[in-house]
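One structure, as structure tokens, below. Some questions next.
With one protein chain held back, the other chains of the complex are shown just where they sit.
Showing chain A:
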Amino acid sequence: MSISLPTPNIAHLTEEDYEHVYEPAEDSFILLDALELDAQLIRGDKPTICVEIGSGSGIVSTFLSQLVGPSSSLVLSTDINRYACEVTLRTAKANQISLNPILCHLLDPLSSRLRNKVDILVFNPPYVPTGMTELLDTQHQKDIGGAWAGGQDGMIVTDIILDQLPDLLTPSGKMYLVTVVQNKPLEIIRKMEAKGLICKEIIKRRAGRELLSVLRISRELHQ
């Protein structure tokens, strides 16, 4: 059973914004679709703390906030790109909700306090396989290039979080992760299962050259 939610308004964003901030694309939309597909499951758990890593335009954080109820949950949104944090704030305003952007690498300033406290974690990561130099350069520049460069298998940034995940989630907590086939989703599933988590591909689709999917990673078993 899925629930239909309106797509967040991003009409306030300009070409100039998109010179520095990732413009919502098929990978953003598949993540929205995955959250919508799981809307009842997510709402049923009454999430208290939701976190998005790499919020970019803020479209996913906004959607998530609306899905869980804007005043029923704390939504924290991190990004290494300062333009993305600013735009996330504007997108929240344009949609009459409040988001809490934090300029940082992954969850660095949050992870000690968020130990076993995260109900919902979402990440549409820089997932494109690139050389190590491009990964390091873009992570250092903290601009638009950081939106896609993912290093070996496109997994260098994502792997850091996957390693921390068992320490972050509440008992009913869930992570939603966007992947492309080059990230080797089956290997991710195996790896997360080895950590005692349950990992399932809940949606998969081809968009142009990319074969996208969203993995749901949780402690508990869901359908």
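Following the convention adopted for this analysis, a residue touches a chain if its C-beta (ideal position, glycine included) is under 8 Å from a C-beta of that chain, and two chains touch if they have at least 3 such contacts; residues count from 1.
The criterion applied here is as follows: contacts and distances are computed from a predicted model.
Visitor: The complex has one chain missing from view, so what does its UniProt entry call it, picking from "Cytoplasmic tRNA 2-thiolation protein 1", "General transcription factor IIH subunit", "Multifunctional methyltransferase subunit TRM112" or "GTP-binding protein ypt5"?
Guide: "Multifunctional methyltransferase subunit TRM112"
Visitor: For the chain not shown, which residue from A:26, A:86 or A:159 touches it across the whole complex?
Guide: Considering the complete complex, A:86 is the one touching the chain left out.
Visitor: So one chain is hidden, and I want to know which residue out of A:74, A:94, A:128 or A:181 touches that hidden chain in the complete assembly.
Guide: Of the candidates A:74, A:94, A:128 or A:181, A:74 is in touch with the missing chain.
Visitor: From the list A:7, A:48, A:66 or A:172, pick the residue that touches the absent chain.
Guide: A:48
Visitor: Using the document's definition of touch, tell me which of A:7, A:66, A:100 or A:172 contacts the absent chain.
Guide: Hidden-chain contact among the options goes to A:100.
Visitor: Which parts of chain A are in contact with the chain that was left out?
Guide: Within chain A, the residues that touch the unshown chain are 46, 48-49, 70-74, 76, 80, 82, 85-86, 89, 98, 100-105, 108-114, 117, 140, 142, 160.
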